[in-house]
Structures are given as C-alpha cells and as structure tokens.
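With one protein chain removed, the remaining protein chains of the complex are shown where they sit.
For chain A:
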Amino acid sequence: MAALTRRARAWHGFVLALAGLYFAVPLVASFVFTVDVPGQGLTGQAYTRILGAPGFLDGLGLSLLLAAATIVLVLALVVPALVAVRLRPGRLGSVIEVLCTLPLVVPPIAFVAGIGSILRLGPERLSHTPLYQTFLAVQDERFPLALVLSYTVLALPFVFRSLDSGLRAVDVPTLTEAARSCGASWWQVLVRVLLPNLRSSLAGAAFLTLALVLGEYTIARILTFETFPVWIVKVSGSEARLSVAVSLLSLLITWLLLLALSSAGTRTTKNEEKR
C-alpha cells in the first residue's frame, strides 16, 4: 500500500514537473531572448524602453478603456437578466443560457467578418438617415464602441458562467423578499443585498473580461484599431525584443491580477470565519 502511494506520488510529481516545464520553457526562453542580446551580453534595455516606446501607452490605454467599458456593459446586461431568471424561473432561463453560450461556438473570424460587413455596408445604405452618424461614431478610433459591443458578445459565456455559479450559491428569491419586507426598493435589493453577495463572482467575471480584452487580436486587427495586442504584433516586426518583453510583462500583470483576485476571495472568507 505504502509502495503504491510512493509510486502514485512519484507519478504526480512527474506529471506536475512535465506540466511546469511545458509552461516554463517558452517563458524562460522568451525572457532570455529579451535580456540576452548577441554582442551586448545581458541587458535590460528591452524593458527600460517599454514606457517610451511609441504607441505603447496609447495601445495599452485604449485596451484598458475598452476593457472597462466592456465590463460595465456586460455586467449591466447579464446581472439583471440572471437575477430576473432566478426570481421568476421559467423557459427564459434556458434561452438566456443558450444565447450567452453561443459566442463560444462562433469562430472569431466568422464573427468579425459579420461585424465588418455591417460596419462597411451600414454607412453605404444609411447615408441619408441619421443612423449614418451613429455608424461613424461607433468606429471612432479614440474609443471604438464597435469593439466594446463585439467584446461584450465575446465575454458573455465567461460572465454568464461566473455569475450563474455565484447566483446558485445565493437564495435570490428569499433574500429579495426579505429585503423587500424590510422596506428596500428593487434598486436597493440589487445594490445592498444581491451584488454584495456576488462580489467574488462579479470580480471573477470582470477579471475574465479584462483578460479577454487585453488579449484579443483578431477583431481589433481586422477592424483596424490599434489596441494593445495589435500594437505588440506590429512592434514585433521591427523590435522583436521589445514586443516579447511587453508580452511577458502583460502576462505577468494578468497573473498578478488573478493572484490578487483569488487571494482577496480567500481573505474575505477567512475574515468572515474569524469574525
């Protein structure tokens, strides 16, 4: 029995090490590539030049802005819809689930082809209507609302899953009725009772959306907006080391965010237990 356990443990270690290598090797190789310049030896130039690199702050700023807008929009859509489904269970629940999961099975290239055609055809067909200005406005390169709308659709499956599992852990009808009998309006029920009890799943949904927007390349590239990932790819042609350094940093930032999120969740639980 003991031998079996030892063998199982060895296997676990082996599989873990293999998985670790699978992740670590490309990262270490990338890091070495950024700091080891032939002829110059080890240098941190690729990292020190990031902030001053032309287009870096613009690209990152645009992506963060898009992420913030997408998070607000997708949560504003999904939270009330899922709460409504919990309060009045019926067929609507499965319709929403299918709608929210659908973007997972639509290839991004098909999705962007559709959006592209609409954005191109719209102005042509609607040039004599007030909608023409709207079509131009959603493609404003300082804040392309078209991307926010596209990212909102892409984020739906992740946000839905995260919030749905959060709502499963909360007795929405009873808490709602309890709050209503304490004099709370519907808005107060949402803000004072439901949202605070969905904190970790809201944070999870927001984080997944942020990660999605910071990493999305296809749609932004085809619609010709210079977001952060598009900038990284563009820069990789002329300044490969800088581009890899930025990629590594963005990966690191994403991980740190994930770590902060999960430790915040654990801390809240521990604090509550202590109290």
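Following the convention adopted for this analysis, contacts are C-beta pairs under 8 Å (C-beta built on N, C-alpha and C of every residue); 3 or more make two chains touch, one makes a residue touch a chain; residues count from 1.
In this text, contacts and distances are computed from a predicted model.
Enquirer: Can you match the unshown chain of the complex to its UniProt protein name from these: "DEAD/DEAH box helicase", "Phenylacetate-CoA oxygenase subunit PaaI", "ABC-type quaternary amine transporter" or "Sulfite reductase subunit A"?
Expert: "ABC-type quaternary amine transporter"
Enquirer: Of the residues A:Thr101, A:Ser127 or A:Gln188, which one touches the chain left out of the display?
Expert: For the chain that is not drawn, the touching residue is A:Gln188.
Enquirer: Which listed residue, A:Ser30, A:Asn197 or A:Thr254, touches the chain dropped from view?
Expert: The one listed residue touching the chain not shown is A:Asn197.
Enquirer: Please pick, from A:Thr5, A:Thr174 or A:Ser238, the residue that touches the omitted chain in the full complex.
Expert: Looking across A:Thr5, A:Thr174 or A:Ser238, the contact with the absent chain belongs to A:Thr174.
Enquirer: For the chain that got dropped from the picture, name the residues of chain A it touches.
Expert: 170-171, 174-175, 177-185, 188, 192-193, 196-197, 199, 272-273, 275
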